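All protein chains but one are shown at their positions in the complex.
Letters are used for the chains, namely A, B and C, taken in the order the chains are written, and counting of residues starts over at 1 for each.
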Amino acid sequence: STQAPGSSGATASASQSGGSAVKAKIFMAPKFTGLAYFEVARKGGEQAAKDLGIDFKYIGSDKPEASAQIATLTNAIPQHPDALVVSAIDGDAVAPALEQARQAGIKVVTYDADAAVTARDIFVNQLTYELAAKTMLDAALLNSPSGGLVAFISASPSAPNHAAHVKFMKQLMDTDPKYASLKYVSTVQFAGDDATKSQEIARNLMQAHPDLKVIISSSAVSAPAAEQAIIDAGKGGQVFATGVALPSSVRDFIKSGNSKAFMMWDPAELGYIATVAADELVKGTITGKEGDIVDAGAAGKYTVGKDGEVDYNKPLIFTAANIDKYQF
Amino acid sequence: MTASVQTVPERLKERLQISGGSAALRIRFMGVLAFQALLMVVFTALVPRFIGWGNVQSILFTAAILAMVAAGQTLVVLTGNLDLSVGSIMGLSAYVVYDLASQAPVLKPYVVLVAIIFGVVLGAINGFLVAVLEIPSIVATLGTLSVYRGFVSFYAHAREVSVGELPQWARHLASANWLGVSAYVWLAVALVLLVGFALRTLPWGRKIYAYGSNPRAAYYYGLSSRRIVIGAYIGAGVIAALVGLLLGAQVGNINSLLADGIELQVLAAVVIGGVSIWGGSGTVYGAAMGAIVLATINNGLVLLGVQEFYRLIFQGAAIVAAVAVDALVQRRVQSATNRRAIMEVTS
Amino acid sequence: MSRQLRTYSSELILVGLIVLAAVWSSGLSPYFLDTSNLLRSAQFFVIFALMAFGLFPVVVQGEIDISLASTLAVGSVLFALLSVRGVSLFAALPIVLVATAALGAVNGLLVAYAGLPSLAVTLGTMGAYRGLAYLLAGDSGVTGITPDYRLLGSSWVGIVPSSVVLALIIAGACALLMGTTSFGRYSYAIGSSPAASRMAAVPVNRTRVAAYALAGGLSGLAGLVWVSQYQSARGDNADGSILFVLTAVVLGGVSIKGGSGRAVGVLLAVVLLGTILTGMQLANVPGTSQTLVIGALLIGAIGLPRAVQLIRQRFGSGQLTAPAGE
Partner (left out) sequence: MRALTDVSFDFAAGEIHALVGENGAGKSTLVGVITGLIGPDSGFVELDGKPIRFRNPLEARAAGVTAVFQDPNLFPHLSVAENIFTGNYPRSGAFVDRKAMAREARAKLDDLGFDLDADRLVAGLTVAEAQFVEIARAVDTGLKILILDEPTSALTPGEAEKLYAVARKLKSLGTTVVWISHRMEEIRVLADTITVLRDGGHVQTSPAAELDDDAMIRLMVGRSVVLNQVARTEPVGPPRLAVEHLSLPGVFDDISFEVAEGEIVGVAGLVGSGRSEIAQGIFGLSPRMTGVVRVGGAQVKPRSPAAMADHGVVYLPEDRDAEGVISSLSIAANISLPSTRRLSRFGFMQSRRERELASQQGQALRIKGHVQDPVSSLSGGNRQKVALARWLATDPRVLLLDEPTHGIDVGTKAQVHDIMRNLAREGRMAILMISSDLLEVIAVSDRVLVISRGRLTADIPISEASQERILAAATRASNGKDAVA
């Protein structure tokens, strides 16, 4: 047989708790623990838990490895949570574990990084890849209004969101007249979310391309680290790093005038919405089909789109004018 | 049975003197230099900008941190052991020390001192596990790698120490240029020379070489293996803790993963630099050159616009090539040696 | 009888620890003692177990191989590529096993015939093979694994997952290989003294290469388990897991200096680590504490016997025969 024994029993117990007045039990699993970004998203989840009366737990390994996350998820299932809120470190690899969870009656919401479509009910996407790409290029133009040469730093060759961002940015620069002033270095460098490595690459990129104007990274570790390297190399204000960054890690750069803009979204709100969506799935107010509406109160209402995707799509560009508004 | 005879043929003696010994060991350092020169020639031919002053500086800056940690690692490798926990010590020192300093400003002037204390304690724990509890070093420091890193993560709680919280002098140092060269490069040069000098002229250093060359002989000579090994680990720990501060200041936003995984790069630098993984031979200068070789490879491949995969493959090949040269030299030393006992420990 | 007890003392300690860990885990989490869950969790450790059984003979021979996780990645990517290209599993299996065994054999050749230190060699090939895996996998990895490749990871023999059965079979084969064949005899001899083994007409180099090839091949097999369980293959598969594998081997009583250790110990160590990790994860212990516990366990288990001995010497007979202080 290909069916895990005992999983049907789990279904029964999970559906009993659904819909009743019992507190929903929701686990949030980031890619891995210890990263400030996920910690901010966790706060959002905890806020939602407070607002909606959810039994909320934050689980995960501190190892940035797919197998570690799979272990975490596998061991979450027997604890019978009502829902899992997951940022998938490897969307395909965790899919079987998530499918197993769904078979056991557990609702699955992904946030930040999606898993295979069949493995989850809803994906709360912070930004569509294309919008993220656009926003990053906008931030690049804010830094270097006259355009110039752009280079990319990604996390790893196997991070699908980074790869998609780069693909769209290249496309936009090639086709969109708005970004025509920007050119790009075709080879992507990889820093594995490591600050030291990011700095080394930033320095080497500046050497490799004397006319380099902007380094873009969708890694919240690499972008600030690259900016730091630029400043330390005495190129602050001439070369710019931008891309995804927590405001707390770039506040000094922006205030000192070395950098004009970074971008992100509000991870707390993202975590909030994802948790709310999970709760609504558990309660049965939504099922995850196209057209359902996730009502996250003050955080807004979002319509479920194709393939269960909910687009949060509220990019933030941090500039000297607004950075103090964002305390995360 | 009292015939007076010539011992070993004179010409054999000469042969031994040339093939064995110092010549070969010295050639080892020249080997790294030659490899570096070859890299530079190739890269310059492919990308003329490679040899520009700005680029050279960039390479040296990258190499500086690695070279310093490698100098510490060399102390341990010379004793025939390994320290896989240096990255964790760096991360722990950087995060905890800077965080303490930003929480309790009275500590700010003592940041360096606090880091040294951390280095001594963490290094001594490693040394104790290896020398007293006799846990093979690779196992012991694999354990402390996890434990020290676990401690930082525990302490950090996913928070970052941001650039603004760092002491001003540390930030200044990270971007300072002295005589047109980054302060870190000067610090690295100073540290490598200092460690090299200490290894060469302090009894402490000579005992490290002696112990690593033949631990059994050291035992017979009454050298305390415990003191020597713990001393080497403390040296490596203190250097790692101090360099952690430098790296932290350089990175700016410090999270609990700072320097995670750097131990393999450091080990690669040491191995490429011709420090024998069997202990007893090699210099910190070689290890520093090894760091420069690694930095050069990374830099050159970025300049060439080569994909990440090739960097991994190229670096791996460089490591294997370096140890191959090392083994050749080692074999010469060995072949020139009494097979019976003297080199037995190293084979 | 007492001789038997002494011979298997490290295994007995492991069994004791497993019992303790199980008691502790069931105290931590009420979900621990759920058999079907335990078996499912066991599945997760199969990949590490296979690599550990590959590493075991290498360590017995006094060498090390830290490139195995990279070899696994090459293996999983190759399996995935062949699957996507419609090659049947039975054709793919020998191809990949030979390929990964060849990668292992390269390590072995460099260590045995060129006489290079194994740590340094495999440090180099760890990077090189990882690069190779990325190269083969392309930017986004390989997905769309066909069902026949997934059977191993999703089928059950009675109530036991097939992959767990596979791991047990490999454990048994490994125990036989090391305990009763000339390869095993040679391995222990080489680990105790390579020079003396050579003089005793032991084919040292060939035995070494064989051990490395076996390690590579078993990592390739672990790659199949990976593909079958996770249905995707990327260049970074199993990155970083070699530390866990090494921990298991050493914890299993295999001396890192070579010459001693048994397969049953390695199996017990994997079970122990699995028990502890599963227990902690079921209790949602933060990842950080898990790291700390494993690190401390490694140091404790290996260092404890010596610590006890030292304390006994200090306070017992008052005699120190070990090298005294300066």
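As a working rule, a contact is a pair of C-beta atoms (placed from the backbone, for glycine too) under 8 Å apart; a residue touches a chain by one contact, two chains touch by 3 or more.
Note that this is a predicted model, so its numbers are computed, not measured.
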| item | value |
| --- | --- |
| Contact set of the excluded chain (shown chains only) | B, C |
| Among B:A217, B:L264, B:L304 or B:L328, the residue in touch with the chain that has been omitted | B:A217 |
| Among C:Y186, C:Y212, C:W226 or C:F244, residue touching the chain not depicted | C:Y186 |
| Residue of B:G31, B:G196 or B:G280 touching the missing chain in the full complex | B:G280 |
| Touch list for chain B against the chain that is not drawn | 1-9, 11-13, 15-17, 19-22, 25, 200-203, 206-207, 209-210, 212-214, 216-224, 280-281, 333-334, 336-344, 346 |
| Residue numbers in chain C that touch the chain omitted from display | 3, 176, 180-182, 185-186, 188-189, 192-193, 195-203, 259-260, 319-321, 323-326 |
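In this text, only the chains that are shown with their structure count from here on.
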| item | value |
| --- | --- |
| Whole-Å gap between the CA centroids of chain A and chain C | 34 |
| Between chain B and chain A, distance of the C-alpha-averaged centres to the nearest whole Å | 37 |
| Mean-CA-position distance for chain C and chain B (Å) | 29 |
| Interface hub residues of chain A, defined as touching at least two other chains | 33-34, 62, 157 |
| Multi-chain contact residues (two or more partners), chain C | 134, 235, 287-288, 291 |
| Chain C - residues contacting chain A, complex | 29, 31, 34-37, 40-41, 44, 47, 134, 137, 139-141, 143, 153-156, 159, 229-232, 234-241, 277-278, 281-282, 284, 286-288, 290-291 |
| Sites on chain B touched by chain A in the complex | 47, 49, 52, 54-55, 58, 61-62, 65, 150, 153, 156-160, 162-164, 174-175, 177, 247, 250-262, 295, 298-299, 302-303, 305-309 |
| Contacting residues of chain A [partner chain C, same complex] | 1-2, 4-7, 27, 32-34, 57, 59-68, 70-72, 74-79, 90, 92-96, 156-158, 160, 163 |
